[in-house]
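Okay, handing you the structure first.
Complex shown without one protein chain; remaining protein chains in place.
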Amino acid sequence: MAFNARNAFAFTAVASLLAAIVWATMGSGLPPADFTFGNLSEVKSFDPAIISGQPEGNIARCLFEQLTQRHPETLEPMPGVAESWEVSEDQLTYTFHLRKDALWSDCSPVTADDFHYGWRRLLGPRTAAEYAVLAWYIKNARRYSRGGSGISPGDPVEVELNLPLDAINSLRGELLHGKLVSLDNDLDPDRRTFLVEIDGQQHRFDPVDDQDAVGPPPAGARWCRQVLLDFREVGVQVLDSQTLRVTLENPTPYFLQLAGYYPFSPVNRRCVETHGNPQWTKPENIVSNGPFNVQFRRIRDRIRMVKSETYWNRDSVRLNVVDALAVESNSTALNLFMTGKVDWIQTVPPAALRIMLKQDPPRDDLNPAPYISSYYYMLNTTRKPLDDIRVRKALSLALDREEICTKILAAGEIPAYGLVPPGLEGYSGATCAAEDPEEARRLLAEAGYPEGKGFPRMDILYNTDEAHQTIAELIRKQWQRELGIQIKTRNEEWASYLSSHRQMKYDVSRRAWVGDYADPSTFLDMMVTGGEQNNTGWSNAEYDALIEQAARESNPEKRRQIFRQSERILMDELPIVPIYFYVSKNMVKPYVRGFYNNIENLHPVWAMWIDRDHKGPNEFMKGRP
Amino acid sequence: MSIDNAKQIGPRSATQGMSLTQDAWRRLRRNRVAMLSLWTLAVICLLAFVTPLLPLQAPDFTQTSLQYAEPTATPFWLQTLELDTELIARTPGAVAQLKTKLPALEAALQRADEQFDRAAAALAEDLTHDQRKETLIAEQAQYDDAWYALRQKQAEIQDTIQQPYRKLGFAQLGGLSRWMVQMRFTLFGNRSINSICGRDLLGRDLLSRLFWGARISLIVGLVATIVSLTIGVTYGAVAGYFGGWIDDAMMRLVDVLYSVPFIFVVIFLITILGQEDVADKLAYWGIDRITVFFFVVGAIYWLTMSRVVRGQVISLKNELFVESARSLGAGQMRIIFLHLLPNLFSVVTVYLTLTIPRVMLFEAFLSFLGLGVEPPDVSWGLLANEGIKVITPVKIYWWLILFPSLALGVTLLALNFLGDGLRDALDPRLRDE
Partner (left out) sequence: MIAFCLRRALWMVLTLWIVFTATFFLMRAVPGGPFDGERALEPEIEMNMLRRYNLDKPLHVQYGLELWNYCRGDFGHSFKLGDYTVNQVIAEGLPISIALGLLALGFAVSLGLLAGITSAVCRGGWADVALMLVATIGIALPSFVVAGICIIFFVFLIPLFPAAGWGELNQLVLPALCLGAPYAAYIARISRTSMLDVLSQDHIRTARAKGVGPVRVVMVHALRGALLPVVSFLGPAIAGILTGSLVVEQVFAIPGLGSHFVYAALQRDYTLAMGLVMLYTVLLYSMNWIVDLSYAVLDPRVQLE
């Protein structure tokens, strides 16, 4: 008996081992893709309304096409789904004419309704889209996004009723249109009720989630999901199936660029309402209108996309199968690139980069180029002693940015003395003073900390990443060396790090911002009082006024002057200490064509193709000596 | 090593003049590998202890102009910065002066605290949390200011004491270490050994970082193991001695805990305790991340110990000497602690030498995840991690991996061999358990 059991045990052990090997190798046999690129990390979702990161953007741009497309080299807005458009005199109204041959992957035509649906979804408060902010340039969009907080008595409103619990979760409830008479319990958003006049009759509405709407409503009131500004007040209008009219709040010179940004993608209503969130983004369900379709997705492994047969411009797409690998570690990504498994990686470990840039003969796959992204340290001005401007100035003056850029970063990063990176057309920003340790010490002594004695123990917060850690280390040493102050460093992972910012639970924190579009406002708009990205507690009324003025100014030169003035204020008060401006660290194989360095580090995959017979440098290497 | 020839023939003779420990020691001495390990460990510990005395460069002195310098032995001696002895001489006076201001600040904090409590007690009952906060804003602000002023004065005192050392590139030094550093500069002047192990990204000398890292790694290993030992031995002894349902319940708890994947707990705990306000309060009491480590890590490894101890206690419980102690009227606790525990010495020692490596490896693992010791402190795990991170296809800074790995490897090898030797020496019967 025991003998058989023992043998059985050994047998099962060996059998499971073999099964494991067989299973593991079953995943192989994947035909290789035409083009493979490293996509930095696993994407959160394919839904263009709820994403905001760079890896997600890379995929969204492959799957969806917006009104305009950006030219891969010059970044000019080109016709996308919209084949032409008109802009009104006052630059407030854009009329887009959609092409007739734009199709969804299920062969239905892309119409203006799809954009209307997608943009409403982006702005709707329940979607909680991170990039809804970008759509707030549209008239009344911000008020719509704020839900019940965006309406006041007298406004036309829409009331969305609840749906039964078993309804598909992406459906909107029945809409009633009326006029808001009054809000009650204004102070507590949780129990706000709305008195709305509909067709002459007044109804009181109490917004609750569907699961709470099952029981009877309180006396004299009706349940609803939400009460919002009527979307017909928002500046997105469908004139007919091929015409979309957009009205803006202020003249926004970069609106055409924005219209090509992935949050503004059209969304197929039928797909979303049939499958619900988030099932509609599954590869077997998703309906997209871009140059590629999703074939399959393996978490933390890869997303495979194939050329779309329904895309109107499919003849110009020269890649058939594209793989986006989710490799988090940049050394692993480099290893894959060097062993020929990946054709494009987006970042390189600094240690390797330094060596590779000095190689002789020079490499044919590396060409760092500046782009509009800024790395800076935020100072929590609500905490002592950072509320003292002398201390902030001292901290900035004691920094040796050159040392950081040449010794740690090694890709040719540019020391930053302002917030807005160079390269924006016609704009030259205001700068803060360059390194001056003597002056820094003097200021610190004046502020009450001679030779740094008694300076409180501050923390430099950064999100867990090797490069940030090294920079924080070096800055800690620089401040110690020049000012004699003792600082510690602290790292948190991304979500806690953002949470610490939101709650202002930090002293000094590393921060970076990549411009969403090529205009100074994407940087300077951040620092207004109460701005979402302004977690420094800094507030300056003059600055706010200037930013507001710039938003309304349509003359480009005047705008730039206003921006310069505001950046001057920023650099005088230094709630943030600029450190450096980014340089892109793409590595691209020589046989990849159609890849261009540009100021936004934007590289649409549909413009690329593989040409193994090509001799000489490819487009990526242009400008490299 | 097998001791199959050392089987005892007959019962342990009562006329044996040698105690168990001496017998074990003799056996250990014959095991050459174990003795070599013992000496190696002794040397490592000694070197770690006297690190501040050694003529090494400062571990935290950044010179980015020398980044990634390769190991070099020419010239052997380098000139480094001088220690400012005048400043050190003036320190006690300055510190005394600053300390006179402390009582006033502490009193102010106390007053602000009392005021806050009084104001809070005087509030109406039915206010919401937010309303309470609103009303108490002034008192809260006063408390915060008093707290801030006190912390600042304490920081100033610390800064004054540490300043001469910090300038040279030393991390925070305790009293004994400061004295040793002063001795070092008296003995060796401002000469230091060159970077025979190379330099890292910021130009810091790897040799000195290895030595200073040894202190932290070894202390983490020791203290965490001792913590786990204390918990494990007490738990196991109590369970084994009392037997019956107490034993059952306690061992069931251990079984349950065995199934809990502790990595999760550790990550959560370290994340929570790293939060700014929590960390600040802890720092006030002198508890920094390393201390948190000791307890968190120690709390993971006590399970096996408790099982082993319980097994031993159960078998010892029925020995004659326990019977006689009980008949003499000794209380239960006395029996456990005075009679049983000393006999567990062998098991415990072996366990100690085998757990320390695991703890040190665990610390390295946490460093890999970014949850390890924070700069300017150094540990071998941190150094190994830094070395691995710079492995790229184009260049391998071999010294950054080789030397930390050697240090870790030799120490852990020594500990393992010593553990094996101890196990063989202390009780050959142990192997059968």
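Some notes on this structure:
For reference, chains read A and B in written order, and residue numbers begin at 1 within each chain.
Keep in mind that, in the parts below, a residue touches a chain if its C-beta (ideal position, glycine included) is under 8 Å from a C-beta of that chain, and two chains touch if they have at least 3 such contacts.
Note that the coordinates shown come from a computational prediction; the quantities given were computed from them, not determined experimentally.
The missing chain, though absent from the view, touches A, B when the full complex is examined.
Shown as candidates are B:W25, B:Y258 or B:F321; the residue that touches the absent chain is B:Y258. Interface with the hidden chain, as seen from chain A, comprises residues 2, 5-6, 9, 16-17, 20-21, 23-25, 27-28, 30, 42, 44-47, 50, 52, 125-126, 128, 130-133, 145-149, 189-190, 209, 278, 281-282, 298-301, 326-329, 332, 335-336, 338-339, 341, 464, 493-496, 498-500, 502-503, 532-533. The set of chain B residues touching the chain not shown comprises 2, 4, 252, 255-256, 258-261, 263-265, 267-269, 271-272, 275, 357, 361, 364-365, 368-369, 381, 384-385, 387-388, 391, 393, 396, 401, 405, 408-413, 416-417, 420, 431-432.
The rule is simple: only the chains that are shown with their structure count from here on.
The geometric centre of chain A is 43 Å away from that of chain B, both derived from CA atoms. Residues 60, 62, 64-65, 67, 148, 151-153, 155-156, 158-160, 162-163, 166-167, 201-202, 271, 274-277, 279, 283, 370, 374-375, 389-395, 397 of chain B are the ones that touch chain A when the two sit in their complex. If you check the complex, the residues on chain A that touch chain B are 331, 334-335, 338-339, 349, 351-352, 355-356, 359, 384, 403, 407-408, 451-457, 459, 464, 466, 469-470, 473-474, 476-477, 480, 484, 486, 488-493, 496, 500, 505-506.
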